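All protein chains but one are shown at their positions in the complex.
We call the chains A and B, going by the order they appear; numbering starts again at 1 in every chain.
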Amino acid sequence: MEVLTSLGHGFAVALEPLNLFWCFVGVFLGTAVGVMPGLGPAATIAMLLPLTFNMPPTTAVIMLAGIYYGAKYGGSTTAILLNVPGESASVVTCLDGYQMARNGRAGAALGIAAISSFIAGTVGVLGLMLLAPPLAKFGLSFSSPEYFALMVMGLAMVVLLAGKSMIKALLAMLLGLWIASMGIDLFSDASRFTFGQSELLDGVDFVIVAIGVFALGEVFGNMEKRGEGTMLPVPKGLRNLLPTMAELKACRFAFLNGSIIGFIIGVLPGAGSTIASFISYGVEKAVSKHPEKFGTGVPEGVAAPEGANNSETGGAMVPLLTLGIPGSGTTAILLAAFILWGLRPGPLMIQENPDLFWGLVASMYVGNVMLLVLNLPLIPLFAQILKLREYILYPIIFGISIVGVYAVSGSLFDCWMLVVFGLLGYAIRRLDYPSAPLILGLVLGDSMERALRQSLMMSQGDLAILVSRPISATMLILAIVLLCLPLFRRANQWRVKALEENG
Amino acid sequence: MAQSKWIKGDVISGAVLAALGAYIVSEAWRWDYSTAEGPGPGFFPIWYGIAMVVLSIVLVVRSGLSAAPAEKTVDWPGIGRALTVWAAFAVCVALMKPLGLLIALALLTLFVVAVMYGQSLKVALAVAVGNAAGFYLVFGLALQLNLPAGPLGF
Partner (left out) sequence: MRCKMKLRSSIIIAACAATLAAAPAWAQFKPTKPVEFIVHTGPGGGADVLARFIAQTFEKENLAPVRFTVNNKSGGGGLTAMAYVAEKKGDTHAIAVFTGNWLTNPLTRAEAKFTVKDMTPVARLVLEPALIAVKGDAPFKTLKDFIEAAKKAPGTMKQSGGSITSRDNVVRQLLMKDTGANWAYISFPGGGERIAALLGGHVNMMVVEPQEAGEHIKAGNMRVIATVADKRLGGFPNVPTIKEAGYDIPNVEQVRGIVMPAGVAPDVVAYYEDLFLRLSKTATWRKYLEEQQFEDGYMKSAELAKYFDVFTDQMRVILKEAGAKVVR
């Protein structure tokens, strides 16, 4: 019950007018910038950090957390409407979200994204509040073998995302793995596939590949057929602008799935929201009654990754606030901000700074509510973007892509990478290769290789370490089960068919 | 005048990927496969490079031998249009340094609207200027980002 009183105290802090105001500012700015591809939450927080120097630390933390959340919400808007992933985790939303928009259900997709994000965000905050210390301990028990198993589970998703041609899906994934390995090898300091360019030493930024392959590839593909019409069917009438009860009902499991998977993966330092989104999407597809429909615009395909994306924020706060360990780029900046204000998140933070911790937790909840209230009414407004004619929209997409990429790195080389990956995106489309496995390989390749090599270093070359530990063994078995599910399903279909034919 | 069964999208892309796979393996060969500490930088690339070669050869053979005809009609004009826009995009990036982002973007917009969509020059100019101005307002002024400037100062 101590938790409840502390939470009450936290709400008192969060609902102070000053904190409420800056929470709103953070949430609003975060959404606005999250819509811009390339400018993810990390860059936004960094840009707005100077603003916070004159604020009391609690207020500043509240605002920054609001930005973090808001950016996640904003990222899904362009993913759904324009196939432009606003930040890396929104890539998965593009898969079904954009297809829903093409089917005239843009408003519904946006609504589902907002609702799912709200539910998952709430679950995330609840988890943070109630389970932080024990979860932190759980997070610590994860090490390289477990991460490897997690990545394998992620790659097993390829099988689920394959579509028509398994070979092409695998090839796309291998291509993604290759792109991921460009850069400096962490362990040996050797540079791999950098073609002598120092700009490639850090590898290719994921966002550049995502924008090139998804957004630009789509635009180039659409240029084949010259048309004058509007880009996507604009939903008419308020009823069409929001998800129907049937759609919401279909997403019941997805809400849960996204919330839990996202939160747990968020707790693991270094895992990241992109992996959370992919795994949640894959799991949803695996347990769905109509898996073949995924990728054509099913609401669960939006609800699951969007939920995972948001509850991951809550999860990432667990190691940050209880151990002072940043789990991702964004939390690293938050940590730096904390340090600049003289705060030190760590095991003693909850005891030493209860105001801050509980105030933050409460304001995350408040921020969630604000985002839902902000975003739902804005959906009709956003949907109007679809009314723009193609020849106005496409140049805007070009502009957003270039500015989004350039604003973050200030590098012309990165813009050239956009050109390269735009061509790749078009080629993939034209030659009928699935793009999701490519992105999956890109996201997981690096982490998986690293986890494998770390594990083998720990065990001195003994592969058994991957299966001898309980958690990693469990996940590897899960991965195998996921891989075999399509086979079970097919066997079941034969069985049913056989029964029908006989009876 | 039957087109050879082997000139198909899948065959060509498969061949390209096979070549890429071979390149990857050849590069990875030069690095350490395994060191005293553990697997080296060459470990992973060799494996996925080999996988790439094997799978792409399978793809080539499978689609080359398959009875399905090559795409009924390849939409060459369409592909040409798409690639033209891609080239225009590349030119835009090339022009960013000498002319500044806003002008380069405006030119690209002009090209797309006037040439690709066949709109009148007036409409094209309006969209081009509007687009560039919009970006300037939102990103240059409101967000105070540093957009590459050209000789005219913006």
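FYI, a contact is a pair of C-beta atoms (placed from the backbone, for glycine too) under 8 Å apart; a residue touches a chain by one contact, two chains touch by 3 or more.
These numbers come from a predicted model, not from an experiment.
**Q** Which listed residue (A:L29, A:A42, A:L177 or A:L393) would be found touching the missing chain in the intact complex?
**A** Touching the chain that is not displayed is residue A:A42.
**Q** So which of A:E16, A:E199 or A:D355 would be touching the chain we can't see?
**A** The single option touching the absent chain is A:E199.
**Q** For the full complex, which residue in A:L51, A:L126 or A:L140 touches the chain that was left out?
**A** Residue touching the absent chain, from the options given: A:L140.
**Q** Among A:P134, A:P347 or A:P470, choose the residue that contacts the chain missing from this document, as touch is defined above.
**A** Considering all chains, including the one not shown, the answer is A:P347.
**Q** Which of these touches the unseen chain: A:M63, A:I333 or A:V405?
**A** Of all options in A:M63, A:I333 or A:V405, contact with the hidden chain holds for A:I333.
**Q** Pick out the residues on chain A that sit against the missing chain.
**A** Counting only chain A, the missing chain is touched by 42-43, 45-47, 49, 53, 139-144, 184, 186-191, 194, 196-202, 269-270, 319, 323-327, 329, 332-333, 335-337, 339-340, 342, 344-349, 409-411, 450, 454, 457-458, 460.
In the analysis below, only the chains that are shown with their structure count from here on.
**Q** Could you put a whole-Å number on the gap between the CA centroids of chain A and chain B?
**A** Computed from C-alpha means, the inter-chain centre distance equals 24 Å.
**Q** If you look only at chain A, which of its residues touch chain B in the complex?
**A** 33, 47, 167-168, 170-171, 174-175, 177-178, 181, 185, 187-188, 190, 192-193, 216, 219-221, 223-226, 228, 390-392, 394-396, 398-399, 402-403, 406-407, 410, 412, 415-416, 418-419, 422-423, 426-427, 430-433, 449, 452-454, 456-457, 461
**Q** Please give the residue numbers of chain B that touch chain A in the complex, ascending.
**A** So the residues of chain B touching chain A come out as 9-10, 13-14, 17, 20-21, 24, 27, 31-32, 35, 37-41, 43-45, 48-49, 51-52, 55-56, 58-59, 62, 75, 78-79, 81-86, 89-90, 92-93, 96-97, 101, 105, 108-109, 112-113, 116-119, 127-128, 131, 134-135, 139, 143, 145-148.
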